[in-house]
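Shown here: the complex without one of its protein chains, the others still in place.
Presenting subunit A:
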Amino acid sequence: MQFRDQIDFVRQHVKKNRMRVFTTILATTMGCAFLIVLASIAFGLQGTVEKEIMTDDSLTKIEVYEGSKGKINREKIKAIDQVTAVVKKSNIDGNLLIKTNYDKRSTMPETMLIDYKEAEKANIKLSEGSYPTNNNEVIIGYHLNSMMYSKADEKAIENNKEDKKLNVGMSASLLGKKINLIVLTGEKNEKVMTKKMTVVGIKEKPKKEWMMDSSILLSQKFAEELMPAIIKINPETKKEEVFYSSYEVYAKNVEAVKAVNTQLKDMDLSTYTVTEQLDQMNLLFLALKAGLIFVGTIAVLIASIGIFNTMSMAVTERTREIGVMKAIGASPKLIQRLFIMESAYIGLIGTAIAVAISYIISMAANFFIPKIVTFATKEDGFENNDIIFSTIPFELVIIASAISIGVAILSGWRPARKATKTDVIQALRQD
């Protein structure tokens, strides 16, 4: 029998028992849609977490910390093949206050000391300007100007009890402007040093919408200027007490991260990479996805009982027809194939509808859940965050379809076997 005729044959029989087949397809659809939607939560959350991690950090960056034995040797690290830069980053002790002012406006920026040359090599991009060439030049964060408040701005913020949007801070860019950097002692607000610096570069806008970058990036050489001033006030202060340093090693590309990371670990250094974290996270999500698919498969299996019943009834009802078919020359294999195709047809239609419904549910969930949560919690943050609750990638559609259609075929297999064993003589005796 040609394949097209087999399909026609199956469709004719499906049409004959529309209601029964419809309810069976409905059960299959519900089972498969449940499987897809359930698993889509794991895919959605994985995507959200992945995006969160990837926007947070550069993929080629390896954070390096000194281990129990290994000490950081920058030159040795630089010698590793495929390392493009080793950036030293130093935070200033919290007992010192850093203040910036410009044109009667001021703010307290997050301050960090870095190697400009290495940062440039690491391809840490600026949105405007260029890297400093001397100690009197500085790079600032993307939002520093909008955090520079005048006295009137500070008052307006203080009086803004209803959380209204205020038009405060500077709108003009600080690029090329000379700002004052004031270092104060935390306890007595004693002035340690003041330095006039020219803004030559502005960092890139943070990838996360809600992040405000009001930082100042100073040269590592700034430490040498600051230390004498601190020692003048407190002679016993040591450099290690004022600056906390960490190192960032940049690999040539994402593929090189693993090899570089292994060599750093061989130097007894502790490391952290986004890719390593992603690998661990993906493993966790893989387990979650497998678990959810397993739970969803149970729903599909329950639906398969319906297919089994439908097909068993079909075989019983069509015993005479099967007898005639066998009498006029249909082989047992053909009879079996026709019944398996019928159950596969139910599975296929049910799965196709389930996929379409799942996409609708998924889109609806992503649209409505943030709104519902925002309404319930009265907080806007949730709605603005790019949290995706449900994602249905193509691979999930393939997995769910394979499970659903596979289970449908399996549930039709036994009734189909029964059909092949139909006794022609008995069957022809039926009315």
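Throughout what follows, a residue touches a chain if its C-beta (ideal position, glycine included) is under 8 Å from a C-beta of that chain, and two chains touch if they have at least 3 such contacts; residues count from 1.
We adopt the following convention: contacts and distances are computed from a predicted model.
Trainee: Pick from "4Fe-4S dicluster domain-containing protein", "Fumarate hydratase", "ABC transporter ATP-binding protein" or "Cytochrome C" the UniProt protein name of the chain that isn't shown here.
Mentor: "ABC transporter ATP-binding protein"
Trainee: Where the complex has a chain not shown, which of A:200, A:274, A:325 or A:344 is the residue touching it?
Mentor: Touches the omitted chain: A:325.
Trainee: Since one chain isn't shown, list which residues of subunit A touch it in the complete complex.
Mentor: The list for subunit A reads 1-2, 5, 9, 12-13, 16, 320-321, 323-334, 424-425, 428, 431.
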